[in-house]
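One protein chain omitted, others in place.
Coming up: chain A.
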Amino acid sequence: MRHGRWRFLLAALGPALALHVVFVLSPYAQAFYLSLTDWTGVAGAAHYVGVDNFVRLGGDGLFLDAVRNNAVMLLVVPAATIAVGLFLANMLSTRKGSTAYQIVYFFPQMLSLVIIAVLWGFVYNPNTGLLNSGLRALGLSSVARSWLAEPSLALPAVMAVIVWSSVGFYVVLFRAAIDGIPRELFEAARLDGAGEWATFRGVTLPLVRESVQVAFVYLGIVALDGFVLVQVMTVGPGGPDGATEVVGLSLYRTAFTYGKFGYATAMGVALFFAALTFAVLALRWGRDREPA
């Protein structure tokens, strides 16, 4: 009987495990191996070059631009998205007649990222775009800019779109977390004379901390990517002059335009370790602060 059970388990798990190995583990393993070769992507042969590709990364100006930009995005995007998301979620839970807003906030989540990028490209158009036209209509012509073509504005313009497109999801997430807080706590705070800000800091924030932490990890991974928006929206793409270059774009160009799959894979492996480090640090930070 016991024997039969093992056989059943193996038969049930085997195919799933095999699929996992072939389609998940094996590509990873191959990527690690390929990052140590000079594979061109069009031939069956690749030569082992050791850590050459990784050494080269350190001297690749465009790749370093990309790392810098991803680092800036990592600092700004999660913090800004979470701040806006928490603010809106808190407003939604404390004000009446807000259900419609909750649905509206979620709209960007339904659109494909490519469509969002195309639409925002139109918005940022310097001559006919919604943003500049709006500014001009308000008599603010001097504020109108060539948003995506000025090096100092291009990355913030892209980051604004990332925040815009992801905030709705986190509003819903945080709203659910806030709704999970027992109402008595808010009532007690109010009886003690706490204002809205004090209630938010003292009651809401500590009790939704886990959701914020999850959001932080997800958004960090979003910030380490950014490929789609940059590829579709920006000048170059990745420009002007590397101002919006991200690692994903460097990787894509190196592989598919330059035909250097080995080197591109090294970028991918570097990005993998960056994401892994970020996730581990973010989760450890959360655990260390957990009340004992």
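Convention: a residue touches a chain if its C-beta (ideal position, glycine included) is under 8 Å from a C-beta of that chain, and two chains touch if they have at least 3 such contacts; residues count from 1.
Everything that follows uses one rule, which is that contacts and distances are computed from a predicted model.
Taken from the listed names "Putative ABC transporter substrate-binding protein", "Dihydroxyacetone kinase subunit DhaL", "Glutamyl-tRNA(Gln) amidotransferase subunit A" or "Pyruvate dehydrogenase E1 component subunit beta", the protein name that UniProt assigns to the chain not shown is "Putative ABC transporter substrate-binding protein".
Residue A:Trp39 is the one among A:Trp39, A:Tyr105 or A:Trp120 that touches the chain missing from this view. Annotation: of A:Leu10, A:Ala29, A:Leu75 or A:Leu140, A:Ala29 touches the absent chain (contact as defined above). Within the whole complex, the absent chain has one touching residue among A:Gly226, A:Gly242 or A:Gly268, and that is A:Gly242. Seen across the whole complex, the unshown chain contacts chain A at 21, 25-26, 28-30, 32-34, 37-46, 62, 121, 124-127, 146-149, 151, 210, 213-214, 234-236, 239-242, 253, 256-260, 276, 279-280, 283-284, 286-287.
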